[in-house]
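The complex is shown incomplete by one protein chain, all other protein chains being positioned as in the whole.
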Amino acid sequence: MGRMSTQDSPVRLHAADAPGQPDVTPALEDLYRGFEQELLVPLWTEIGDLMPAHPRSRAVPHLWRWANLRGLAERAGALVPVGRGGERRAIALANPGLGGRPFATPTLWAAIQYLMPGEDAPEHRHTQHAFRFVVEGEGVWTVVNGDAVPMRRGDFLPQAGWNWHAHHNATDRPMAWIDGLDIPFQYVTESQFFEPGRDAIGDAERITPERSRSERLWAHPGLRPLSVGELGPGTPLLSYKWEFTDRALADQLSLEAEGFGGTVEPGHAAVRYTDPATGGDVLPTIRVETHRVVRGAETTPVRETGSSVYQVFDGSGTVTVGARSWSVSRGDLFVVPSWEPFSARSEAGSTDSGSGALDLFRFSDAPVFEALRLNRTHVEGGAR
Amino acid sequence: MGRMSTQDSPVRLHAADAPGQPDVTPALEDLYRGFEQELLVPLWTEIGDLMPAHPRSRAVPHLWRWANLRGLAERAGALVPVGRGGERRAIALANPGLGGRPFATPTLWAAIQYLMPGEDAPEHRHTQHAFRFVVEGEGVWTVVNGDAVPMRRGDFLPQAGWNWHAHHNATDRPMAWIDGLDIPFQYVTESQFFEPGRDAIGDAERITPERSRSERLWAHPGLRPLSVGELGPGTPLLSYKWEFTDRALADQLSLEAEGFGGTVEPGHAAVRYTDPATGGDVLPTIRVETHRVVRGAETTPVRETGSSVYQVFDGSGTVTVGARSWSVSRGDLFVVPSWEPFSARSEAGSTDSGSGALDLFRFSDAPVFEALRLNRTHVEGGAR
Amino acid sequence: MGRMSTQDSPVRLHAADAPGQPDVTPALEDLYRGFEQELLVPLWTEIGDLMPAHPRSRAVPHLWRWANLRGLAERAGALVPVGRGGERRAIALANPGLGGRPFATPTLWAAIQYLMPGEDAPEHRHTQHAFRFVVEGEGVWTVVNGDAVPMRRGDFLPQAGWNWHAHHNATDRPMAWIDGLDIPFQYVTESQFFEPGRDAIGDAERITPERSRSERLWAHPGLRPLSVGELGPGTPLLSYKWEFTDRALADQLSLEAEGFGGTVEPGHAAVRYTDPATGGDVLPTIRVETHRVVRGAETTPVRETGSSVYQVFDGSGTVTVGARSWSVSRGDLFVVPSWEPFSARSEAGSTDSGSGALDLFRFSDAPVFEALRLNRTHVEGGAR
Partner (left out) sequence: MGRMSTQDSPVRLHAADAPGQPDVTPALEDLYRGFEQELLVPLWTEIGDLMPAHPRSRAVPHLWRWANLRGLAERAGALVPVGRGGERRAIALANPGLGGRPFATPTLWAAIQYLMPGEDAPEHRHTQHAFRFVVEGEGVWTVVNGDAVPMRRGDFLPQAGWNWHAHHNATDRPMAWIDGLDIPFQYVTESQFFEPGRDAIGDAERITPERSRSERLWAHPGLRPLSVGELGPGTPLLSYKWEFTDRALADQLSLEAEGFGGTVEPGHAAVRYTDPATGGDVLPTIRVETHRVVRGAETTPVRETGSSVYQVFDGSGTVTVGARSWSVSRGDLFVVPSWEPFSARSEAGSTDSGSGALDLFRFSDAPVFEALRLNRTHVEGGAR
């Protein structure tokens, strides 16, 4: 409290001769020194930054190539042990507009995690909401509250905050996948709690079943187990297997082909992962979707408040984020900052498998915006 | 996209010889350079900062004296015109832990606004949710969508985002009040839109009624006008007059005196301002309350996720925020960062009026935490 | 189970030679006897009754004159004691279309209750949701969970199910009021529980305060006491005093006069009583409103699914329900069955007080319809 010397105060004000600003006079300079000493900042010098006509993100569109990520993760596999303290061999995307912090966007964390044969990542829990998504490989099980959940290409594993979890690689090959969390959002809002668990999971949890217990209870379409009572925030279903996602997307496209709609727009199918107990988003702060764009199709540019991270799951094409445009293929990750228009075109690429569709995995902070009534969407051309 | 030179990358990694960290070797250094070039940051160097055992706020407890704020605002009244561009003669609290930015807490803006006799502040609208609270004086009307709302000591005027609003001082004396907004939260989430309105309000809006139209429709206890259909986010009631707040607090204390409870704890009455159409918070992102602590009483220390700003409305006493403690009196403002314990004691002060109760006006970001299921509270002693 | 003799079965089927019906043959007659024995009824003989093009209520529009009700209640005061077993000296409206049962409409109960000087009605609780409304007199207190709530002309006292309650007349004059409950609805759905309480309320509950404790906690516009935690279904505010209702209606009409709307339609003001903790209806199954129609005005005919009971609180005029029309004045009660169009005209009457407005108190089963998505409204002329 109280007056600070100008040197000590972190506030620095510059009287500027500019439209909308007061005349620069010695009295004004003196006033500004008074503001600095009292830890005050006038609105009139900040309004352009704080209250823009529309969101102008500090984050920038950026692309990370999967091959590079994967290569560095392999090197980390050789040099960096996994254990208590560091907790995970996870390497996060740092948006170049966000000052070198490990924030893919102002609210979202995205990292590649890498586990060597036979390794375990120790058990812990935290309020940050998290998920795993597997773009390649298999062989790791995530153990959530003692329930071993297998991870294979295309599987999406959400895991709401404050659930105990560990990973174990039961095979003789390393495996990489991506982690998505709301770490930056909880860092800003300062709501984080963390607790370490057991250093090693039990032998009974080293079983490697085809389906987790959560799937056996919850992965039946439109069916709720009566044995389950009150649930916490976030989905009780711990894995959304690729076979279901793939079939749902294929069904939408065949409905479209038969003339019945079903797709978001021609050649563009999409599903949202939902909590079967509520029909809402899988996590309170993170929305997750998979989009399929058929060969030759292009999505309509859309602007939304809030930010997204995409990973190319399959196929190849060109994605456009505001003024940037990239050719992308399997595993590549990129970010779409708030209110930047985004579109994707599916095109033949050198590494393609057969179907030619561009499959994009997406996660975003949309539930935050919807819960707080801050969501806005603008579709180019005004329709969809 | 793509590899950056180490110089250009904002990422800077320092291999450190510390528990939980990998051995510092040339290979590790080389790996870290690779991370920097690829805009990557490992979790294991950041986890302590990002995933603490409990919230450790970057914001610090701090107090601003009303006399100092008021004095600087008066000087600004003489030097800084009010008009389009700067928009408002508002001077914001800058928490010393937040780098000199005009953020009282990581999510909340608090400012003193000052309007000279006969002045108008121009009309605009923005997505940021806002309110006014009047600690002294009268004579200004806030015109919201053409409805002139009077401002007098103790009145609380919420105003949800995207409503047109202007201020006009109809008297021959200057007036000061405080503005609270979610500017920092919307700055971080990048959800802001802003639009200027008319440069001057119409003559018909210069009327200065005792009660706004919104009060005539909505300020009747438990009664909803049938003429009002679908409502947007935020309360339709634009003023919560002091007479009602004061009476509600007095009623709670008399119920307690008669042996029927009614107070939060002995000697501590409190009301929350609510949206009469939903019973919920007045604004989607901001909770507002007034607390009354009777002379001699002290509140139990409470920790909560999320941050608050308090203004002393009346009385005097001592407030304790974490390790800091201050004697406070009318108009003083202070902040309570996330998870810092807060308590208040009501004590005789030199400037007191009769009752001796310490009245504290409070606003916080609690609705954000509740909507996203991130709220936690800890009451010292475990009960209340 | 099993075959019944035709004599024993309550099912009686009549083969009829009519459009949409099967040919009347001995085989059909034999089939119908089989249905009767097996306790079966075909849809094709019932569909016109069960699935009409729009609701055709079994209830009929009907009016009860206050003078007659009041006179009979007085006679009951002399002949019928109040005590355990009978519980209340309440006399219910029996819609002539509903077979002589004490049902004002298929879902709503409306009764006049009468209490002699010094009498108590014994304490009990039941799952049926209830309220009192006072068209004349004063002197009775309803004691709800030990909280004594005064009753005066114009006061509305809701009381959600399963709260203990008793009445006591603290004066030397009898008093009459109306009770509204969802007895028929709970009778049909078979959800009722009932429990007798103490035979006499305690002396401490015989106090006769101006305001109940519930009002002191909750009757402050837009203010919620922080001391109150989780609430059950139904409003915590036990009295909505006439002074607030009257002022809210007058405010709407003055806003209309100033050109700002505020009324439902010209000359027609209306408020809904709401739960201050939720903004929703005061009771889970009953909606309550007061409408004011200024002298000379007439409301637009409206049809709604669900039924209503009205009582004339003040003024006089003509009300039209479907094909029926009545001149009404203070205290008269009438019912509006489902989908019957209703309108009211305010006219001079012989017993009027000054203002000339027709004030109508209304309760309905609308919350049931809205909760189950069965609500439909049709406003004549298609607008409002």
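Each chain gets a letter, A, B and C, in the order it is written, and its residues are counted from 1.
Keep in mind that, in the parts below, a residue touches a chain if its C-beta (ideal position, glycine included) is under 8 Å from a C-beta of that chain, and two chains touch if they have at least 3 such contacts.
Note that this is a predicted model, so its numbers are computed, not measured.
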In the complete complex, the chain left out here touches which of the visible ones?
A, C
One chain isn't shown here. Among A:42, A:276, A:306 or A:356, which residue touches it?
A:276
So which of A:109, A:185, A:218 or A:339 would be touching the chain we can't see?
A:218
Checked against the full complex, the residue among A:235, A:316, A:329 or A:364 that touches the missing chain is A:235
Of the residues listed, A:95, A:192, A:252 or A:364, which one is in contact with the missing chain?
A:252
Mind listing the chain A residues that contact the chain we can't see here?
213, 216-227, 235, 237, 240, 244-245, 247-248, 251-252, 254-255, 260-264, 269-280, 282, 289
So that we can see where the missing chain sits, which residues of chain C does it touch?
1-4, 9-12, 19-23, 25, 27-28, 31, 34-35, 38-44, 46-47, 50-59, 62-65, 68-69, 72, 75-76, 78-81, 83-96, 98-102, 106-107, 111, 126-128, 183, 185-195, 232-233, 284-285, 305-307, 324, 326, 334, 337-339, 365, 367-369, 371-376
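Criterion: only the chains that are shown with their structure count from here on.
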Hey, how would you classify the chain contact layout here, line, ring, star, complete or other?
line
For the homomeric pair chain A and chain B, should the interface be classed as same or different, according to whether the shared residue numbers exceed half of all numbers used?
same
Could you tell me which chain's Cα centre is nearest to the average position of every protein Cα atom shown?
B
Provide the list of chain B residues touching at least two other chains, using ranges where the numbers run on.
none
